[in-house]
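There's a structure below that I have some questions on.
The complex appears here without one of its protein chains, the remainder shown in place.
Labels for the chains are A, B, C, D and E, by order of writing; each one numbers its residues from 1.
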Amino acid sequence: MNHLPVLPVLVPLVTGALLLLLERRHRISVQRIWAWLGMLAMLAVSVTLLVQVQREDMLVYLLGDWPAKLGITLMVDRLSALMVLTTTLLALPCLMYACAGWDKRALHFHALFQMQLAGLNGAFLTGDLFNLFVFFEVMLIASYGLLLSGARGARIKAGMHYVVFNIAASVVFLMALGLLYGMLGTLNMTEMAARIAAAPPERTMLIHAGAGLLLLVFCAKAALLPLYLWLPEAYARAPAAVAALFTVMTKVGLYAILRVYTLMFGEAAGPLANLAWDWLLPAGAATIVLAALGVIGAPRLRIGVAYLVLLSAGTLFVAFSLANPGAISAGLYYLAHSVFVSASLFLLADIIQRHRGSNGDYLMPIASMPNKTLPAALFLIAAVSIAGLPPLSGFIGKLQLLNSVPEAQLAWIWAVILGSSLMTIIGLSRSGTRLFWRIDSETDHEAPPVRRAEIGAVVLLLAYGIAMTVAAGPVLRYTNAAATQLLDVDTYIQTLRQTDPQIREPSP
Amino acid sequence: MKRRMLPSIPQSLTVFAFWLLMAQDVSPGNVVMALLLAWLMPLLAARLEREFARLGRLRGGFRLIGRLLVDIVIANITVARQVLGPESRLRSQFVWIPLDLTNIHGISALTSVITLTPGTVSAELSEDRKYLLVHCLSTDDPQALVAEVKARYEAPLREIFP
Amino acid sequence: MTIIDIAIIVGMHVVGLAMLLSLWRLLRGPTAPDRILALDTLYISAIAQLIMFGMLLDTEVYFEAALIIAMLGFVGTVVLSKYVVRRDIVE
Amino acid sequence: MSTVFEIVVIFLLAVGCFFTLLGGVAMVKLSDFFRRVHGPAKASTLGVGCVLFASIIYHWVNGSGVHPREILITVFLFLTAPISAHLMSRAALSLMDDRPPHPDRTPDADEKVVDREDPAPPERQ
Amino acid sequence: MEFAIATAIGVLAASGIYLLLRARTFDVILGLTLLSYATNLLIFAAGRPVVGKPPVLRDGVAQTLANYSDPLPQALVLTAIVIAFAMTAVTVVVAMREHADLHTDHVDGEEPDDAARGGDR
């Protein structure tokens, strides 16, 4: 029996629980060691998962050995494995950064961090819609903790907005679940897909309403226009390591959209086929435009970076709603890239903030910044990458995306995507020149030490991007395969129905 | 030692009976379980209690309960009349009942009893624990009420909670 | 339907009326203790409803619910009253 | 089921429901908190007690077995109802303009009117 | 009965939404509470509620949906209740902290007139 699919949830959960046990009695160094052991185990698991998925196409894990439609199923396809690996790779430098000091100042940091990973991984792996909700909640509540632990003042304020907004979205999620279960009688996504395809016309309206609410939820989590207002402050106020980890949170919403609206409301869904994409394409493009304005208008570096996260979300919306294998593949590549690079920018912003003393990361006052060479160089790499300039990963992602736009929509989508790149260049070149070019190194305040772990974390994140650039061929082959697999709904239904429990009777 | 292992025998007995009653089954398994709980639960409870009730003579207790049941029924009817009748006829007032009971468990029991018997609701125990404030729905003679409470309920309770 | 069933149903309606009366007090007030009292009474009436419902269906599954209300239903009352008295619930 | 039991059950039910209703009526009809509290504090308690006994007898006789554990509900109710009443009275007392003075003490002179709807301590008003 | 349940859901949802849109943290929390009641009832309603058929199996009664109500939505609602509670707890505490740190209970952490005068630099 291969238990690998459940490990991405269990490993961080157990690690988190152990860390909680250790908290009272042991020094921070002991906690860190355990946290790292957990992380390394997680890394091993995610890599193995990716390898196995490439070999076997799809892993189905029937929890409790119940037939798929009775219990909860974990379904690992290429997309899930990719998301899990991305999350793990992101978490490593985040943890590294936090271990440079923040973890001592935020109560329960390590436990919450692991729980967050468990929630993320669970959301990526589950094949059950309600279970998706549950893991969304695990992820969210851990994120509240990470955002608010050790917080005061302005961060609490941002937290309030973030928490309430997400809870309201969760309420809508539950409503959608109620409607969908009421009409379809099951919660297994694949089974739901089969039932939607066979639904009689008088049921369409209610299913459609449920699907619409569900779409709203995912868009809210993914920060699509106009549901993005919560994001900039929350991300800009979060502690650096946490903000960096959060870059993957909007992607969970995107993942969910991709999963649900290809599997359940894909080509086979009859009158409900492809119901999401018509809404999402223009909204995604509009998100890009507004986010680009946000990047330019940001008074602080971190706000700007938060808008970059938004911009990447918008780009992904466009990519996914084109709903062809090429675009989805490009989107997946771009997703991983944007996660890493925007994370590195959050971390950098924090380093910069500390080095600039009381001026923080505000762009307006002219402030000196000691020891700026290394941060500046790293900022340059990150900026080039996130703006989609060659030769780094952002460029490759956008290139592939541009390549997959069908000719009918070519002009305006290209204009939006290339235009957003230009706006990013304008915005980031201004930030960069203001932060690093203002004054020579002689300063009025003492330079804080450059902590090696912090710089290391940024370097690691950027190294991912560079690795993705160098190995773009294999990576894109993988994402292509993932996208093709994703659109092949019949195989999902077949695979699921052919997976029998180990010892129990299959469902009649 | 006994105190640490079995903090309160009355409590243990209560739990034992309680479990069997609730499980509605006197199989050996349940008896073992009941014994186990009868030992463990008071231990656990003891972590939260400063002092357990010390019981005196219990004989008076059963008589008290019997009397109480009758009183509750009879006096409820009185209250029904008073409530359903015109409100202007009610002569409500507060009465301080001086206490002879010093045992807090006794006072508690008295308070409950007063509240459960109709016509009176105990409202407050003075800080020095010497008086109990009682609200009467309708009485013309507070002193008689005080006397009746002391005789009917406080006296037997003083026997149980010396 | 037996005569007892009819009695139970009538009883449920009577208790329902009692609940409505409590509701009236709950909404009307005027003081906080009045509302607390009304809520407390609603809880107690609920026990009667549960018991009669269990009788009607001849089932025991509502026992636990009734037990819990009887045993812990006063928690709300305790907390609310303590708040009125002291503002600080846990001192 | 024998008629005797039927009569007993119906009687208990009738009494129980009557007192429960009485509690409600008392609450609506009477004009002052301390008068109202009399109703629920015991009428309702007694009423529910009666219904419970009716239920025990009913289940016992009606075939689904003796369920003496329903007594436990009564026990708990009788344990907790006084606590509730006591605490609510404390709350109401703390809001009263003219609290009954402690018999050993003279009344305070500076007691003032308080907002009964949502009480605040006098010194803040 | 369905009509009653549906209207109850509607009233709860409408009230919840109205309170959710208020400006004070406490009102928002109340609104979320009402909304989650509405949601729970909605999920519960997905099981096509019936009276008196709790899904606790009895001997000799065929194990079909004719004799027992749908247990699955009940389990879902249970989970939803618990999660809603957890979320309420967090929100309440954030509201406490916001009031303590920012001296206001406005959801945005500042009174609107403060914001008009000039917020973030």
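We adopt the following convention: contacts are C-beta pairs under 8 Å (C-beta built on N, C-alpha and C of every residue); 3 or more make two chains touch, one makes a residue touch a chain.
Everything that follows uses one rule, which is that contacts and distances are computed from a predicted model.
Visitor: For the chain not present in this complex, what protein name does its UniProt entry give, out of "Ribose transport system permease protein", "Monovalent cation/H+ antiporter subunit A", "Dihydroorotate dehydrogenase" or "Succinyl-CoA--3-ketoacid-CoA transferase"?
Guide: "Monovalent cation/H+ antiporter subunit A"
Visitor: What shown chains come into contact with the chain that's not displayed?
Guide: Touch partners of the hidden chain, whole complex considered, are A, B, C, D, E.
Visitor: From the list A:Asn131, A:Thr250, A:Asn359 or A:Gln485, pick the residue that touches the absent chain.
Guide: Reading the full complex, the residue touching the unseen chain is A:Asn131.
Visitor: In the complete complex, the non-displayed chain touches which residues of chain B?
Guide: Residues in contact with the chain left out: 11, 14-15, 18-19, 22-23, 27-29, 32, 37, 41-42, 44-45, 47-50, 52-53, 104-105, 107-108, 111-112, 122, 125, 127, 129.
Visitor: Determine and list the chain E residues touching the chain excluded from the picture.
Guide: These residues of chain E touch the chain that is not shown: 1-30, 33-34, 37-38, 40-42, 44-58, 63-65, 68-72, 74-79, 81-83, 85-90, 92-97, 99-100, 105, 107-108, 115, 119.
Visitor: Spell out, residue by residue, where the missing chain touches chain C.
Guide: Against the left-out chain, chain C lists 9, 12-13, 16-17, 19-20, 23, 26-27, 29, 32, 35-36, 38-39, 42-43, 46, 49-50, 53, 60-62, 64-65, 67-69, 71-73, 75-76, 78-80, 82-91.
Definition applied: only the chains that are shown with their structure count from here on.
Visitor: Work out, leaving chain C out and holding the others fixed, how the remaining chains group together by touching.
Guide: Drop chain C and the rest splits as A, E | B, D.
Visitor: Walk from chain B over to chain E along touching chains and report the minimum step count.
Guide: 3
Visitor: Please find which chain has its CA centre nearest to the centre of all protein CA atoms in view.
Guide: The most central chain here turns out to be E.
Visitor: Determine which two chains are connected by the greatest number of contacting C-beta pairs.
Guide: So the chains sharing the most C-beta contacts are C-D.
Visitor: CA centre of chain A versus CA centre of chain C: separation in Å?
Guide: The mean C-alpha positions of chain A and chain C differ by 48 Å.
Visitor: Rounded to a whole Å, what is the gap between the Cα centroids of chain C and chain D?
Guide: 10
Visitor: Averaging only over C-alpha atoms, locate the centres of chain A and chain B and give their separation in whole Å.
Guide: That pair's centroid distance is 61 Å.
Visitor: Taking each residue of chain B in turn, which ones touch at least two of the other chains?
Guide: None at all.
Visitor: What residues in chain A touch two or more of the other chains?
Guide: none
Visitor: Taking touching chains as linked, do they make an open path (line), a single closed cycle (ring), a hub with spokes (star), an all-linked set (complete), or other?
Guide: If you draw each chain as a dot and join those that touch, you get an open line.
Visitor: Which of the chains are touching one another, listed as pairs?
Guide: Touching chain pairs, listed by label, come out as A-E, B-D, C-D, C-E.
Visitor: Can you list the chain C residues touching chain E in their complex?
Guide: 56-57, 59, 61
Visitor: Report the residues of chain D in contact with chain C in the complex, numbered from low to high.
Guide: Its residues touching chain C are 1, 6, 9-10, 13-14, 16-18, 20-21, 23-25, 27-28, 33, 36-37, 39-40, 44-45, 47-48, 51-52, 54-55, 58-59, 62, 64, 67, 69-70, 72-74, 76-77, 80-81, 83-84, 87-92, 94-95, 116-119, 121.
Visitor: Which residues of chain E touch chain A in their complex?
Guide: 20, 25, 28, 32, 35-36, 38-40, 42-48, 72-73, 76, 79-80, 83, 86-87, 90-91, 94-95, 97-98, 101-102, 107-110, 120-121
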